[in-house]
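Reviewing the structure listed below.
Excluded from the complex is one protein chain; the other protein chains are retained at their positions.
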Amino acid sequence: MKLSEIASILECSIADNDIDIVGINTLKDAKENEISFVSNSKYVKDLENTKAAAVIISENLASKLPANCIPLVTKNPYWSMAILSKYFAPPIEEETLPLPQIGTNSKISPKAEIANGAVIGDNCIILAHVYIGAKSVVGNNTVVYPSVTIYRDCQIGNECIIHANTVIGSDGFGFATNEKGEHKKIYQNGNVVVEDDVEIGSNTSIDRAVFGSTLIKKGTRIDNLVQIGHNCEIGEYSVMVSQSGLAGSTKLGRNVVMGGQAAAAGHLEVAPFSTFAARSGITNSIKEPGKTYAGFPLMGHRQWLKLQAKLARLIK
Amino acid sequence: MKLSEIASILECSIADNDIDIVGINTLKDAKENEISFVSNSKYVKDLENTKAAAVIISENLASKLPANCIPLVTKNPYWSMAILSKYFAPPIEEETLPLPQIGTNSKISPKAEIANGAVIGDNCIILAHVYIGAKSVVGNNTVVYPSVTIYRDCQIGNECIIHANTVIGSDGFGFATNEKGEHKKIYQNGNVVVEDDVEIGSNTSIDRAVFGSTLIKKGTRIDNLVQIGHNCEIGEYSVMVSQSGLAGSTKLGRNVVMGGQAAAAGHLEVAPFSTFAARSGITNSIKEPGKTYAGFPLMGHRQWLKLQAKLARLIK
Partner (left out) sequence: MKLSEIASILECSIADNDIDIVGINTLKDAKENEISFVSNSKYVKDLENTKAAAVIISENLASKLPANCIPLVTKNPYWSMAILSKYFAPPIEEETLPLPQIGTNSKISPKAEIANGAVIGDNCIILAHVYIGAKSVVGNNTVVYPSVTIYRDCQIGNECIIHANTVIGSDGFGFATNEKGEHKKIYQNGNVVVEDDVEIGSNTSIDRAVFGSTLIKKGTRIDNLVQIGHNCEIGEYSVMVSQSGLAGSTKLGRNVVMGGQAAAAGHLEVAPFSTFAARSGITNSIKEPGKTYAGFPLMGHRQWLKLQAKLARLIK
């Protein structure tokens, strides 16, 4: 897409040469042929090192861009990015892609739908009513139970088991909001990557990344009705018990255990081998590995027990 | 259905003329050819203005009925209504309805099931394993991802996106219970109406109304694994984050935000622009618009922070 078209869509002017833009990305990850945006003062520090060809930016920050990076000045850069995201969203299905490629000895139900461009490995079992989207890849020896939906561009590893009616790759919950309170969808053009030996329960939702990947590392165990937001990262051998949830961009280290109905806010980092009792509510990053927590607000598990004892005394 | 048949089903006698009854409804909304019921003292005030042709009622309240309204006296009117609700439930599918009507340029997967009597607008994408029930209507430019189930008689607006494995129009959780503790299903003969520009995440459940409609107004954003009970109303541009829930008949004003795992009890009204932090528990109506809340029991967000500080001191 020509930069001039983008400027026209966003109703702003560009001073400079009309280059080709192939995608949108964060300031950090944008390549020389991508456009980026800055909508939050937290990311201003990433401006000086960005490789993006152009950046959607508010007027007051435009001077901080590197010399070779073209500013697209708009009043609400986040809203502008939301508008633009739609133009870089691939179609849901692409009939022109090659027929799905199925490995040897895999058993695909004739009632499953494998979209063009998908690749299934060897010795897989794909049951009825499964949907595997365009360009998604499933490894070897993986079992996908009925009515699982895997959106396009996702990757599932070897030796995985995905239980019925789970969704992998649905859109992250992303939108910009204007001063009238109206929302504009931010198309989620990233994907989900599930590594080897992962088991995922039934009716669980794992959202695709807005940019890049939501990542479920090898050996993880995820139970039923679990929510994993866009751009999360689950460390190796972590365990998420039923009805627990992670808001967007939170990263768990390896062997983290989230008890039933436990939840974490977005953009946190949780140290390896942390354990969270059922219904814990995590709102800050955890730096020290190997501890056990409970409660909301979160505290050490022993502290929580002490607090409950104090409260019990209050009502006597 | 003749009123005499109804009286016979409910094992009660009628004094008067044998009229035709076409549906059951609340005292407030019942039309001249419908039957109603009163099972809760809260609704006695609606008796005097009801237009219902007949009302299922306990003996002690029968005298409060308007003169032209026929009483059907039973011991447990709620249980009687439950019994009767089944007789007014339409069949799940009706082969005699016209073939589904599909707008121009819409792409319907051959693995989707569009029931007879359904109407799909223009430029829609309906993916594999979707089910759209009898007489349901989908507007223009709407995308329905795989394994979404839309029950009969529901309406989905224009420019909507419904993510995989979400259910719209499943039966509300309604039943009468007798003195032995046994339950009798109340058939949910209402529907769900989703207005334009609504996005709904994956694995979410929106129940149909028992009478009338569950209503999701335009511009609303609903995340994954959200529960919306029967007869709820979600105001324009409201936001429900993952794993949040509303019990039946609760009404949110416009631009209300329910944080992750937040929940509201039933039959509440929430003022516009209210914001509820993650895991808030709302048990009373909110009258003042524009405030931020947290906790369970619910309190102002600042008060909640203050309370947590006090509790933290308790354990030192």
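General observations
Note that the chains are named A and B in the order they appear, and that numbering of residues resets to 1 at the start of each chain.
Keep in mind that, in the parts below, a contact is a pair of C-beta atoms (placed from the backbone, for glycine too) under 8 Å apart; a residue touches a chain by one contact, two chains touch by 3 or more.
Given the structure is predicted, the values throughout are model-derived calculations rather than measurements.
Here the missing chain is touched by one residue of B:H129, B:H163, B:K217 or B:K251, and it is B:H129. Not every partner is drawn; the one left out touches chain A at residues 109, 111, 125, 127-129, 143, 145-147, 161, 163-165, 199, 201-203, 219, 221, 223-225, 236-237, 239, 241-243, 254-255, 260-261, 273, 278-279, 308, 311-312, 314-315. Although one chain is hidden here, its contacts on chain B can still be listed: residues 92-93, 111, 113, 129, 131, 147, 149, 151, 165-167, 170-171, 173, 175, 177, 181-183, 185, 203-205, 207, 225, 227, 229, 243, 245, 247, 261, 263, 265, 281, 296-297, 299, 303, 306-307, 310-311.
To be clear about the criterion, only the chains that are shown with their structure count from here on.
Averaged C-alpha coordinates put the centre of chain A at 31 Å from the centre of chain B.
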